[in-house]
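Rest of the complex left out; these chains stay put.
So that you can tell them apart, the chains are marked A and B in the order they are listed, and the count of residues begins at 1 in each.
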Amino acid sequence: MNINPKAIQASVEVLSNKKVGAYNHMVFAVGDMAVHARPGNFVAIAVGGPSSSMILRRAFAIYRASNRGAYGGTIELVVAAHGSGSKWLSERSVHEKVDMVAPLGTAFGIPTEPVNALLIGGGYGSAPLFGLAEILKSRGCRVDMILGASTAGKIYAPLEGKRSVNIMTLTTEDGSAGEKGRVTDVMEKIIERSQVELIYSCGPMPMLAAVNEVAERSQIIHQCAVEESMACGIGVCMTCVIPMRDESGVIKMQRSCIEGPVVDGARVVFGSDRRIPEGTWGAPQ
Amino acid sequence: MSNFQAFDFRTKFGSRYFPSPVFTASGCAGSGKELSQFFNLDELGAVVTKSISVKPRSGRATPRMAETPSGMLNSIGLQGPGIDQFLEIDIPWLQSKGARVIVSISGETVEEYASLARKLRGVSSLHGIEVNISCPNVENRGLVFACDPSASRAVLEAVRRNIGGDYPIIAKLSPDVTDIVAIAREVISAGADGLALINTVLGMVIDIDAKRPKLAGVTGGLSGPAIRPIAVRAIYQVHKALPQIPILGMGGVASGRDALEMIFAGASGVSVGTATFGNPTAVIKVKQELQEELKARGFNSLVDAIGVAHA
């Protein structure tokens, strides 16, 4: 098997850049790069321009990808201006170009039969879920969605995205939108109500861990898109590893950019930030 | 006249020739498979593998990296499958793609280096071995081999003794020493054919929100353009002291101009590491640009350019 089999590197043009709540919704003219993009895949973008002191790419989940349209292939992102690199990106004007490598990483697995699916997103983690919802809907699935964030402005839930969602539930920690609390506070209720058979999630690692706990307790398959600091995004640097069980149950430090970002939640050893879980293959004695 | 002559881009380390002087840097090209989507591996002078150990290693916990101004810190901790699986899977795959392979090795004791050398002795199709001595010596309070002249010597002697007489050995040195020329002399007299300069510089970033070191491993290795002036200085100093010894230069090379700086300082070749993280095709870019920069300056061969800044 090839690694990064579909990845293309290209200079792509900003077609649109709009502020939406705490985020920037950005559209890029990417040509053929869009052809193989699937929900869950991500892009890696060089930031800061030719004399940048930021030497590493930034990773962003693909919000939507399209091959048709007036501008040929397009890829859309939802960008949170977090540190200096994402801030730079969010400040790009229409017609400017950025260097992009995509599509990268694994995609969400699509069930062959129609099922009841629950999609859970935290913050900009909702981005890849709308494209996923569309596909699931088109395959006859029931799609429920929970989006959570600290506050209303940090929930990304565009109108057109909601089309494919049966019931959308919002949670905010400050209660400024939807129910006050966290996504896991409403999760079990919805699992029961909608007889959920499959969970997808994307968001910060602590949220994924909490979702995974509920999923395991409810014995529901859980695919999550993990997030670990990445230096390269293409599998060559080994910085983005997380401990995951392989087929035979052995815990190995595996690259989230190649084996992930979408992984089977049951494989992930959550809560192992800053330590190697006991029993990991090759762990220091 | 000279315009009609073919440009000779070859370089030599020990007994081996390489068609071009631009290599990957150890630990910065995965298994090779990840980059082969972007270009053919036989376009490289050589693939230098990540440092391989006797046994499998999980490496360090995460976070393993921090970006710094024009650089980055890493604390991978030599994650890898161990030499046996590596010889069985990785090497044959690389060679099937026509890549010239230099295997980087790392150990925690002199005996581990010796044992790795014995395993590699049989693989005569390799283009060389790079001995990464920037590893903690468990038999001496974790003091890094490369920071101790006699430990450096012991490793290189053990490797040479076990791998055989004409197998090209490149010793990779750490810049974190008071006198890099002294270490260079030790490893050369112990049997190394060439030197790789430089490994990462020990650094650290504090996460001011979490109020603790950013990396789980506390300290990490600084790489990227930030350290290039340190690398160029090390290459220049060592080439001046040991002009006959081929040097593989590295540390922040991201363009042909960067590579040329190292060649002029005395390097016979360069490795591209961190630049690949920002640009998957960085190695190819460096190779093409270096050739152009050399030609633009009237050189007919790479060899003529090595060390010219010393004139």
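One rule holds for everything that comes next: a residue touches a chain if its C-beta (ideal position, glycine included) is under 8 Å from a C-beta of that chain, and two chains touch if they have at least 3 such contacts.
Small disclaimer: the values here were computed from a predicted structure and weren't measured.
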{"item": "Chain copy counts across the complete structure file, not just the copies drawn", "value": "A x2, B x2"}
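Convention: only the chains that are shown with their structure count from here on.
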{"item": "Centre-of-Cα separation between chain B and chain A, whole angstrom", "value": "35"}
{"item": "Of chain A, residues touching chain B in the complex", "value": "2-5, 7, 9, 46, 53-57, 99, 101, 228-229, 231-232, 234-242, 252-253, 258, 272-276, 280-284"}
{"item": "Residue numbers on chain B that touch chain A, as the complex places them", "value": "27-30, 33-38, 50, 55-67, 69-72, 74, 76, 79-82, 216, 224-225, 274-281"}
